[in-house]
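Before anything else, here's the structure in question.
Apart from one protein chain that is not included, each protein chain of the complex appears where it belongs.
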Amino acid sequence: MALLDVKDLGISFGGLKAVEHVNLSIEKGELFGLIGPNGAGKTTIFNLLTGVYQPTCGTILLNGNKLEGKSPAQICRSGVARTFQNIRLFKKMTVLENVMVAFHNQVTYSLLDGMLHTKRYRAAEEEVRKQAAKILEVFHLSEEKDVLAVNLPYGKQRKLEIARALATNPQLLLLDEPAAGMNPNETKELMDTIQLVRKQYGITILLIEHDMKLVSGICEKLLVLNFGTELASGIPEEVLKNPEVVTAYLGE
Amino acid sequence: MESVIEQIINGLRTGSIYALIALGYTMVYGIAKMINFAHGDIIMVGAYSLYVFISLLHIPVILSILLSILVCALLGITMEKVAYKPLRNAPPLAVLITAIGMSFLLQSLALLIFKANPIPFKSIIKLAPVKIGSITIAGISIITFLVTTLIMIFLTLFIRYTKAGRAMRAVSEDRQAAELMGIDVNRTISMVFAIGSALGAVAGILYVCQYQTLQPTLGALPGIKAFVAAVFGGIGSVPGAMLGGILLGVIESISKAYISSELADAIVFSVLVLVLLLKPSGLLGKNRIEKV
Partner (left out) sequence: MIEKIREKMTGRNRKLMMIGVMIVGYIACVFLAEGNLLNRQMKSLIVPLGINIILAVSLNITTGFLGELSLGHAGFMAIGAYTGAIFTKYVTWLSPFPAFLIAILLGGVMAAIFGVLIGMPVLRLKGDYLAIVTLAFGEIIRSVINAMDVTGGAKGLSKIPTYTTYTWVYLVIIVTIVVARRLLHSRQGRAIVSIRENTIAAEAMGVQVTRYKILAFAIAAFFAGMAGVLYAHNFSILKPDTFDYNKSIDILVFVVLGGMGSIKGSVIAATVLTILPEVLRSADDLRKLLYALALIVIMVYKSGNGKEMISRLLKKKEAV
């Protein structure tokens, strides 16, 4: 069974069909690329998968469990985490705190524990701190752990977004243009980190990108979107040879 | 039966005033995406200006009315320039707090100048009541209906058919795009504040003619209620503000007469809560989706 199984997904905003008839099947451990020109509906698909929008039709199954109809928080708990194209960090919280928020559902002490600073509270907080620090280390953010997120340089903000998403302990990680605005060196480094994370944590990744070269280099499978519908899907070599894809990207 | 009809007429009269105030809220919200909390106090300023021009300076009535409207329009523009414009890209919380500060500022200035004691003011409307069958309609009611109806017709035509009206609609739809199309956004926003405040002045004049006393806080409650009306009708929608205002006036008047005069305010505010829960976009408002 595929980890994520999307069938006939669609949504329309007041008559405008933003996404239509999208099918997606991602196996456990895969690095899957979602590509397409601007406005093709890539981010809309992320919003559908994470419960920000509710689909008008279609089904989304994660390990055979329905995701549609659930709230973003519930979806996060069932194992899907995401980053945002337009960075959405908790700006006035420190880097460490940003990651700690993501552990929200992995610690369970009660409000009263927190008020009385019980043993349970202290043990859980220490554990969270340790775990969070570990994740920051992977992304080379340890030195900045006490810096406010808003004061991080742009590239590191992007990394922090991924670190934070990873901290929710997801099975499936959705990355929305993680390399946007980065220079080639930074991009290369980021892609290496993503590969590393994937191996280390054994997670499945769905990646949005509109730079085809970049995506075809690291993804095992691709889905190309255009005008909200599926244009082609499969392994990169085949997809990129597809004449329709070439037309969509380069024009007639 | 007669008493019900009279209550409805009373409600229509207060409702018309709410509608005038609600127009100011709704237009400003539409274009500046903020609740101008001080809008209620513009009404107070309008009422006091009229009092100063007529009772203290003995200026002829018509001229006094025009001057009062001018004072409020200028006040609206100044307020926007000084307090709101610097905050255009600030978080909504900051803007709201500033607007509350503005409201308090106007009230406390009035308090310092005119003191807290109510000042009696004789209505400038001297129209005899009209009797239709067994129902009497007060002169003030007739004038209020007439003035509000005319204003609403003119405003609708203005927004729909003039160049300035088109600019206003464009800016409220998409400020950046409007700017790129060569619309002077700052001037358009100023104009909306001026028009909204001028309408507030008219509301203030009608209000003071109805209650015949002046107090620094006189604008606060009708201001908040008119805001409820604006939300009721769908904030950002001009016909919505008119409909919301009139409906709210009638609801209030009926509750006062038949349920409890003490609970009338509570009922009015419950309307707001219910509307926001059941149909947050209001009766005639549009739904908006936040972009992620």
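Which chain is which? They are A and B, in the order written, and residues in each are numbered from 1.
Basically, a contact is a pair of C-beta atoms (placed from the backbone, for glycine too) under 8 Å apart; a residue touches a chain by one contact, two chains touch by 3 or more.
Computed from a prediction, not measured in an experiment: that's the story for all the values here.
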Request  = Name every displayed chain that the left-out chain is in contact with.
outcome  = A, B
Inquiry  = Can you tell me which of B:I21, B:V228, B:L243 or B:L284 touches the chain that was removed from the display?
reply    = B:V228
Query = Which listed residue (B:I5, B:L74 or B:L96) would be found touching the missing chain in the intact complex?
reply = B:L96
Key: Touch list for subunit B against the chain that is not drawn   = 34-35, 83, 85-90, 92-98, 100-105, 107-109, 111-112, 116, 220, 224, 227-228, 231, 260, 262-263, 265-266, 269-270, 272-273, 276-277, 280, 290, 292
Ask   = What is the set of subunit A residues that contact the non-displayed chain in the whole complex?
value = 50, 52, 71-73, 76-77, 81-82, 84, 88-93, 97, 100-105, 107, 109, 111, 113-115, 117, 121, 124-125, 128, 164-165, 168
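The definition used in the following text is that only the chains that are shown with their structure count from here on.
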Query = If you average the CA atoms of subunit A and of subunit B, how far apart do the two points sit, in angstrom?
reply = 47
